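What you see is the complex with one protein chain gone and the rest in place.
All chains are identified by letter, namely A, B and C, in their written order; residue positions are counted from 1 within each chain.
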Amino acid sequence: MMDADDSKMDGPKPADSAEASAPASAARRTLLIGAVATSAVVSIRPALAQTAGSVLNCKIPVPERGKGMFIDPAGKLVTPDTPGAFPPSPRDFTGEEVRQALQGRNLPGTTREQSQAYLNYIRKLQNGQSGFTCYASLQMPRR
Amino acid sequence: MRHACFITVGPARFRIGSDWRAPIDQLRALYSDYPMDEVVPDFTVRLQSTSALRRYVRPQVAIAGDFMLPDAVPLPLEQGLLAAEMAMNLQMALGWRRHLLLHASAVSRHGRAVVMTGVSGAGKSTLSALLAERGWRFLGDEFVLLDPDTGNIAPFPRPISLKNAAIAAVEQEVDDDTRFGPVMRDTPKGTIRHLRPRAEWVEQMARETRPALLLFPRFGYPRAVRRMDEAESFVRLTQASTNYVALGDRGFDALTGFVRSVPACAIDYADGEEGAELVERLWSEQGVRAAAA
Amino acid sequence: MTDGWSVARALTDPASVAGLNADQWTRLLAAARALSLIGTLAEILADQPLPDHVSRVLADVRLSNQTGLRQALWEAECARMALADYPGRVVLLKGTAFAAAALDAARGRSIGDLDILVARDALDQVEALLLQARWEWVKPDPYDDAYYRQWMHELPPLIHAERDRMIDVHHTILPLTARPRPDAAALLANARALPSGLYTLSPADMICHAAAHLIADGDLSGGMRNLWDIDRLVRQFVEEDAGFAQKLEERAKLHHLHDAVARALRLAYRLFGTPAIWPIRPGTADALFLRRITAVDGWGRKTRKLTRQGFYIRSHLLRMPPAMLARHLWTKWRKGHRSQL
Partner (left out) sequence: MAELSFAALPDHALKRVRLGGLEAIYHAPSGITHLLAEPVPDLLDALGTIGAGRFATPRELLGQMAEHFDIQGDDPAEPPELVLGERLAELAALGLVESRRQA
């Protein structure tokens, strides 16, 4: 079955291949094609919201309004009886507060652990959820 | 709407409508040097009350217009000017297609521009303001418009939005008090005060310039300079652009062309003075290299 | 003439814009944007002599149209690849379908999420394949999830982890709670194959779907664009098939959407002069519908609040029997959800 396409391989361009291996690039190279190569493609994501959010006064509810769910340390939404989970934040956070928290400060009115849990929730926001556009606006790459 | 004005900045024309008089009056003052003809605008901006009652009682300005975003919080009427600025920025960010839009500031000298990009608070706005008071031409502190056909920068010299500590720093540099807008305290970004660009920069805003140096400044860190390679500049700029994806292959050509033709550095600096000095130094090194080439 | 009507006029009689002054242009463009018809207007006016600045604004819009079209078609292609191992029919709906079939209705149309229709008993398999191809759930809320699965005509929306684009997987074209019950199996059976291996609804079913969307399902907030779809589809299908009116009649009856289609055709006729392929009889409340549909001013603001509120409640009533509506609103309310207009 692997021969099926061999005929196609014949026709093409042995001449071209010969050219491709012309003197300048004659040195053989080692090509690593293992699992490490999986990360050899980075797709650029749209940053449409970024400046938009940063120039706008925006807010991020934690969690989305009306969910009635608690937030576990990993930022996942869980039922209120889950041990170690935090209650919803009574107020929305502004983009600026979240930006500072991402740099190490606590979100206002929260303990260290609570702040981390909320931030983990915010990091998981997806397009379409309240606060996503705002969060996306804080996502300029830093070094 | 009850109150309205038209403002042209660089290649973009805005129509701003408001339920209240005050924000329009403030805009007219801040933009007194800009063309204000009633032309067919690129964008319509609306500053509207959140409800009929809220027009009068503790009025809140909702930001609306041709392009809108969820999550936008209304601002108190005292910050109506800020709301207008935000709304205009939003229209550009979401709707502009004639240029590749970079979230960056820029100044130029002898027709060659330094582009400075970074997150809010990185100091790009303050740096551009300081440099502009020291002999550079101010091209814009919010958006840099890169022409996909020519690779040039179209100036977009909006009033400079100074924040917090930067206000005092720049006030020291500027003699002419009438160039400052009202002080707005307790905004979502702290205290904000606008600085009107000099009339000559506004008069020259149709004149494009050639980009010569790309900087990624970062304020409040010990002084450091790092060369940035093309690929990293490219990725960072895709994330600093609100319309890169929307422009399709034109955006790709413009941005790859830009990072391949313009040297780039990340710079850290402790204060504005040091930042301005660093930019001057990199600029002259760049100039030497350009002249030698 | 309200600004909604000016948009309709510019679309149906492009030459009529010749006499507009700057203020009229300004209002027209703002209203068209608010009605999500600026893309269409830009294509329709592409060959008209226009004032310089208007022409630049509309050229930008046409660029955005290209981007939108490319993204929509690529999402469809991604869904096709993801569902390659699903043996049943995958039917594209709405804007993506118009674009994939290169229909006139696609010209300049804004296209949002990708909507597809599959057989109801295949939902689990389709869902699994999409999850495997890196689509993820948007809503983590169990109530919403259960509500969707039990009563809506679609899976809860999925979003692609990398491309940030949503897909709505439908198994019929109206919620199961709505009174008309379209024949989902017939929709699939009559679907037309595209070269890619994906499908679109048959022409008559496309109109039934658009009408269902406009009349039976929606709060009319996108009404004008919906009617424009219907106008373009009708004009094209009538030209291609002399027996189209008759076929539409049969399909509309089959799907219990005869009234909805009749209303949509009447409204399109009044607004856009769509060919009257069915006899036009005056319908009750048509005037009210048109008031709602054209309710936008020259600043792009939705006007006529009362009419709109009425239509919002109506959209809920149509989707659910009253007792269920009460239960739904109660659950939403208890959870602090504030429905937005």
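Quick notes on this one:
FYI, contacts are C-beta pairs under 8 Å (C-beta built on N, C-alpha and C of every residue); 3 or more make two chains touch, one makes a residue touch a chain.
Just so it is clear, the structure is predicted and the values come from calculations on it, not from any experiment.
The chain not shown here is in contact, across the full complex, with A, B, C. Contact with the chain not shown here comes from a single listed residue; of C:Asp13, C:Glu77, C:Glu136 or C:Glu239, that residue is C:Glu77.
Within the whole complex, the absent chain has one touching residue among B:Leu47, B:Leu101, B:Ile192 or B:Val259, and that is B:Val259. The chain not shown here touches chain C at positions 67, 70-71, 73-74, 77-78, 81, 133, 163. Although one chain is not drawn, its touching partners on chain B can still be listed: residues 229-231, 234-235, 238, 244-245, 248-249, 252-253, 256, 259-260. Although one chain is not displayed, its contacts with chain A can still be listed: residues 1-2, 4-6, 8-9, 12-13, 16-17, 20-21, 25, 28-44.
Everything that follows uses one rule, which is that only the chains that are shown with their structure count from here on.
Common partners of chain B and chain C, by the touch rule above, are A.
Measuring from the averaged C-alpha position of chain A to that of chain B gives a distance of 27 Å. Averaging C-alpha coordinates per chain places the centre of chain A 31 Å away from that of chain C. Not a single residue in chain C touches at least two other chains. Multi-chain contact residues of chain B, defined as those touching 2 or more other chains: 245-246.
Chain A makes touch with chain B in their complex at residues 42, 44, 46-60, 94-96, 99, 130-134, 138-143. Note for the complex: chain C touches chain B at residues 22-23, 25-26, 29-30, 33, 51, 53-54, 56-57, 60, 63-64, 66-67, 70, 299-301.
On the side of chain C, the complex with chain A involves touching residues 136, 138-141, 157, 159, 162-164, 166, 332, 335-338.
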